[in-house]
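Just one protein chain is left out here, and the rest sit where they should.
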Amino acid sequence: MRLSAVLLFCAASLTLAGGVSVRSLLFSSESASNFVTVQPQKPLDLSAFTLCLRLATELKTEQREIILFAYRTKYYDELNLWRELDGRIGLYLSGDGVFFQMPPLGSLQTHLCITWDSLTGATSVFMDGKKSLTKIYQKRHNVRSGGQIIIGQDPDEYLGGFDANQSFVGEISDINLWSNVLPDTVIKAMADNGNTVQTGDVIDWSVANLEVTGQVNVVNRDM
Amino acid sequence: MRLSAVLLFCAASLTLAGGVSVRSLLFSSESASNFVTVQPQKPLDLSAFTLCLRLATELKTEQREIILFAYRTKYYDELNLWRELDGRIGLYLSGDGVFFQMPPLGSLQTHLCITWDSLTGATSVFMDGKKSLTKIYQKRHNVRSGGQIIIGQDPDEYLGGFDANQSFVGEISDINLWSNVLPDTVIKAMADNGNTVQTGDVIDWSVANLEVTGQVNVVNRDM
Partner (left out) sequence: MRLSAVLLFCAASLTLAGGVSVRSLLFSSESASNFVTVQPQKPLDLSAFTLCLRLATELKTEQREIILFAYRTKYYDELNLWRELDGRIGLYLSGDGVFFQMPPLGSLQTHLCITWDSLTGATSVFMDGKKSLTKIYQKRHNVRSGGQIIIGQDPDEYLGGFDANQSFVGEISDINLWSNVLPDTVIKAMADNGNTVQTGDVIDWSVANLEVTGQVNVVNRDM
């Protein structure tokens, strides 16, 4: 049994090393016009989620805030993820946010996940597979469907009202969204193995339709 | 088939752990006269490349710039890699460079790779297997053959015009150059396993002819 476990382990490593290729978005300069809309696989009607992405940016802490992920319905920022001015990761589910002090993002790729569960309000951030402390946030809330997912800009209306000073500059890829909280070990495996292992049921980055507006390079990234 | 692949993989790991030995170049002091020329396995006529090396230096950021790799034809710096004064990694393909903010190089060995692809212009740096953001640089350019590869000095002419203030001081080894962009996982494996796994098709460090001028120690390094 021990032997077969070893072989299974090796086989897994081998398969993963095989070379998955994912699309990666390059935002080369600050703008209020460059962005990408993402078409999810199903509506964002969520009582729990795991959002993961890989990103690198040369914008420094204290330089300015950066929008990492925006999902907005007509009147609400339903699920927005920020790198705050002071370097904290901020999550906003319709209203005031919850914040996590984290090691700084930088020009080397970081694997970032955030998990949230309506039932308990438990919210955690994972950086390169390492889990933050858990905070209680928006217990019994629900993320509502009918909105638009935007990468690169923070919409202050349904699809517009962009501010260059909040735009994303750098590279972002492998954005997956699940309608449940993934186990810590699964998130760690994603971070370590350099590929998604699983893709999201809500946003599946391997097939999601992307629509580019403005100057955004879409390159393939071998994982 | 999968099983045999697994065993091959394990065997490979084992073999590699067994002690590959590579030549390592020690530049003990600043000079305008110590350098090593490297004879490639084939001409550097490149529409894509991966350049990897291992290095350590006690020269600090903000102390001065350092040449890491120079390939010069008669009139052009065809493929030059620098640690800039401010600590950024700079790549120059005939003309202005592209720059990457990186964690500082230091006296502990760093595995450094840079990949470039003419078709898309996608350029990325890898430090100890971790990938930087991608930048678009010199799309549709071609690196030209007929030049000279020099380690330790920056030639301002075909083979001369050296400046001690730009010379490399420290240890550099395992310099391999491929004519394609290697997958991220292959680069990560090289960094993690402490060996090359593959050697370059353009520069194969295991066999490349090295010619030392001046005071450079060539030692063997067990990987």
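General observations
Letters A and B mark the chains as written, and numbering starts fresh at 1 in each.
Quick note on the criterion: a contact is a pair of C-beta atoms (placed from the backbone, for glycine too) under 8 Å apart; a residue touches a chain by one contact, two chains touch by 3 or more.
Computed from a predicted model, the values in this text were never measured in an experiment.
Between the chain not shown and the residues B:45, B:58 or B:96, the one that touches is B:58. Only one of the listed residues, B:65, B:78, B:171 or B:184, touches the absent chain: B:171. Interface with the hidden chain, as seen from chain B, comprises residues 7, 10-11, 14, 17, 19, 24, 26, 28, 56-58, 106-109, 170-171, 194-195, 217, 219, 221-223.
Following the convention adopted for this analysis, only the chains that are shown with their structure count from here on.
Per-chain CA centroids place chain A at a distance of 33 Å from chain B.
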